[in-house]
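Every protein chain except one is present and positioned as in the full complex.
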Amino acid sequence: MDSSRPLHVLVLNASLKHAPKLSNTEELAQLVLNEMKKHFTIDATIVRLADKNIPVGLGYQESEDDEWPALVAQIKDADIVIFATPVWWGQRSSLLQRAIERMDAFDEEANTGGRSVLLNKVAGVVITGSEDGAQQTLASIMEVMTFMKFTFPPQCCAYWVGEVGKPSSEEREKRLASDATKDMAKTLAYNLVQMALLLREHPLREE
Amino acid sequence: MDSSRPLHVLVLNASLKHAPKLSNTEELAQLVLNEMKKHFTIDATIVRLADKNIPVGLGYQESEDDEWPALVAQIKDADIVIFATPVWWGQRSSLLQRAIERMDAFDEEANTGGRSVLLNKVAGVVITGSEDGAQQTLASIMEVMTFMKFTFPPQCCAYWVGEVGKPSSEEREKRLASDATKDMAKTLAYNLVQMALLLREHPLREE
Amino acid sequence: MDSSRPLHVLVLNASLKHAPKLSNTEELAQLVLNEMKKHFTIDATIVRLADKNIPVGLGYQESEDDEWPALVAQIKDADIVIFATPVWWGQRSSLLQRAIERMDAFDEEANTGGRSVLLNKVAGVVITGSEDGAQQTLASIMEVMTFMKFTFPPQCCAYWVGEVGKPSSEEREKRLASDATKDMAKTLAYNLVQMALLLREHPLREE
Partner (left out) sequence: MDSSRPLHVLVLNASLKHAPKLSNTEELAQLVLNEMKKHFTIDATIVRLADKNIPVGLGYQESEDDEWPALVAQIKDADIVIFATPVWWGQRSSLLQRAIERMDAFDEEANTGGRSVLLNKVAGVVITGSEDGAQQTLASIMEVMTFMKFTFPPQCCAYWVGEVGKPSSEEREKRLASDATKDMAKTLAYNLVQMALLLREHPLREE
């Protein structure tokens, strides 16, 4: 694996908590980023969506202080986008759902080449939850992002979920330290890097 | 079916559009409300979530101008709550997801009787979509609301979805006028009224 | 709660294991049945679908030795049907999916009153899984069964899932004994009985 510039990695953290509050999801995403660095030089940015102003709507810019257009620029600049979300009642959080709704703007530009810019970007998924729903949340993200033209490498997800009825603070430490979690983070990191380098050197074409 | 006071019906409309823009979802919800009136006197309120300030978070009140507490009061006052949402990429909208996240506040009060107040309320679901995903969206709402203690009558949903690749404005008229849509609206309306009256007269108890 | 005859309860156990192998799902369903008996006299039958011959297809009877028609008779006789399934890769098992596909036969008879026979039956859900997916599995069952005309009482589900990477035999004992599991089983049992008695005395009508 050799190539000149670092891989650009963007983490969209859809935690419901504002910084600097600890985000379980960000902790796991950070673990994945650390593993990625073992394989290649990366240039990583974590965006906490809870601290951005992303109004409801379907346009490219919904208000003067709408921070979505800046996010679009960051997505366009990334080789790898990691969709990181907590599970809330079996689904991605409202913040990730909002970002997905706003990605329709890519669609509107499509006539003039809009979403094609997402081709050859690689997607990964990071999920944490209090007790259940990681796989469904993963499924629902993959389904959207494949139509958005992202490529999914094998084992494209790292997650942990706690045990029903247990305090999530205790679960957090236990799960983050578990072998299953660490293995998923390692494999995800390695596969994201491999696939991104592969597509950089041999980009897919649109028909 | 006789009883004194009207049934209180609350529609949470999670359309991404602000009033007075036409909301497909609201149109269908209105059809259901009209059908309900044929069976019993109702007192209906439609809340367009896009026009409310409901910040991200998990507390009962997240900011001074947080409009969530007022919504909680409306939910508590309702006999029937209709969750009305468009489908965005296979899921309920970010606005409905936000409301669900905020309903965790009911949970926190649970020790002092919080969510018990939702027992004996009846839930219905109204969904519209550009092309696919109504049944999954329904599924994901039912799963949450059963744990929130709502009762679901038979055939608890009315929905329509358009055809992939077709302009949604054309699809809207066609679907809203279809027999399948009208039948679902009628059945939903009748079953919501029946069940709400039944639970008013014979409330379920908590163990 | 007084009424003459026992409530008929049918458990469709969609475990992949043949009897007499221990089925985690059946164990949890049994816990629910035991709790139901504390509230009312029940007459319960557990059917292990893995031991039935239910061929693929959409007809009422697909072969001479097709055991589906006998199951239809049992469903028709039940006041309460408990859909009990393990989670396999985020979904209900192939056996429950098969039963759902075969329930289309109820649909075909619908012109002559077919699925109306399911009105006033109450549905409950019991789920066990090795690590994730209970809530999605619940969601997907509720969505089907509401259109089949079943009523869902509040908190209509009891489930447990194990921890990713842990041997399921160890997890089984731990989860079955957890307070969260026991509470769900109790609440489900009580609510199923309450709702079934209510609908027996005050049956819903079709419009």
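As written, the chain order gives the labels A, B and C, with residue 1 at the start of each chain.
In this text, contacts are C-beta pairs under 8 Å (C-beta built on N, C-alpha and C of every residue); 3 or more make two chains touch, one makes a residue touch a chain.
Just so you know, these numbers come straight off a predicted model, no measurement behind them.
S.K.: Can you work out which residue in C:Leu16, C:Ile46, C:Ala180 or C:Leu204 touches the chain that's missing from view?
M.R.: C:Leu16
S.K.: Tell me which residue among A:Phe40, A:Trp68, A:Phe83 or A:Phe152 touches the hidden chain in the full complex.
M.R.: Of the candidates A:Phe40, A:Trp68, A:Phe83 or A:Phe152, A:Phe152 is in touch with the missing chain.
S.K.: Extract the touching residues of chain A with respect to the undisplayed chain.
M.R.: Those residues of chain A that touch the unshown chain are 118-119, 135-136, 138-140, 142-143, 146-147, 149-157, 186-187, 190-191, 194-195, 198, 202, 204-205, 207.
S.K.: Please output the residues of chain B touching the missing chain, sorted low to high.
M.R.: With respect to the unshown chain, the touching residues of chain B are 89-90, 132-136, 139, 160-161, 163-165, 178-181, 183.
S.K.: Since one chain isn't shown, list which residues of chain C touch it in the complete complex.
M.R.: Considering the whole complex, chain C reaches the absent chain at 16, 50, 56-58, 88-95, 97-98, 100-101, 140, 143-144.
As a working rule, only the chains that are shown with their structure count from here on.
S.K.: Can you check whether chain A and chain C touch via the same residue numbers (shared by over half) or via different ones?
M.R.: Result for this pair: same.
S.K.: Could you work out how far the Cα centre of chain A sits from that of chain C, in whole Å?
M.R.: 37
S.K.: Any chance you could list the residues of chain B touching two or more other chains?
M.R.: If we look for residues of chain B contacting two or more partner chains, we find 140, 143.
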